[in-house]
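Every protein chain of the complex appears in place save one, which is left out.
== chain A ==
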Amino acid sequence: MCKKLVQMMQGNVWISTNSLGFAQSMTLLLRFQIQSYIQRTMYAHGTSGEQSNSYSRFRGLRVLLADDDDINRIVTKKMLEKLGCEVTAVSTGFECLSAISHAENSFRVVVLDLHMPEIDGFEVATRIRKFRSRNWPLIIALTASAEDHVRERCLQIGMNAVLQKPVLLQGMAAELQRVLHRTGDGV
C-alpha cells in the first residue's frame, strides 16, 4: 500500500496544491489533467500558465535528444517541449553526432540515452567532448541504471548530469536548471 502511494506521489506532488485538506483520510484519490473539447477552448489562454511561467527560462533552448526507443523518445521530447525547449530528436548515436557536427545547429543541451545499440551514449559523449572544444553542449545522460559506477563514468567522460529513467517532468526541469546555472546561463 505504502509503496503504491509513494509511486503515485512521485509523479504527482505538485498537483496536490488544490488539495481540499483530506490529510486525515485514508482514501486514495487521483487527479487527471485530461481536458474535454469544451474546456479546451477555455484553457487556450494558459491555465497552464502557472507552470509555463516557471518554465519560461527554458524557452527557445535548443536541445538535441537521442534515444533509440520510440516511446521514450516521444515522451521525453514532449516533456522537453512542455518545458519550452526547441527539440530535435534522433534515434541513433550516429545521427546524434551528425546533428551536432553541422555548424548551423548549435544545440545548447544534448539529452542522451546511454543504452543505444551500435553506438552507446558513453561513446557518443566521448566523441562529442573530443571534437567540440568550443561551444560545448551540455550533456544530460538518461539511464535506467541506479548504479554509482554508471554515474561516475558519465561524469568522467565529461557529461554534466545523469537522470534516472523513467524521467519526471520536474526532474528534467531541475536538471536543466542545474546544468544551465552552473555554466552561467541561468536566468
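Going forward, a residue touches a chain if its C-beta (ideal position, glycine included) is under 8 Å from a C-beta of that chain, and two chains touch if they have at least 3 such contacts; residues count from 1.
The working rule: contacts and distances are computed from a predicted model.
The chain that is not shown carries the UniProt protein name "Histidine-containing phosphotransfer protein", picked from "Corticotropin-releasing factor domain-containing protein", "Calcium and integrin-binding family member 2", "Transmembrane channel-like protein 3 isoform X1" or "Histidine-containing phosphotransfer protein". Which of A:Arg59, A:Lys78 or A:Arg182 touches the hidden chain is settled by the complete complex: it is A:Lys78.
In the full complex, chain A touches the omitted chain through residues 4-5, 7-12, 15-16, 18-23, 25, 27-40, 43-44, 48, 68-72, 74-75, 78-79, 82, 115, 117, 144, 165-166, 168-169.
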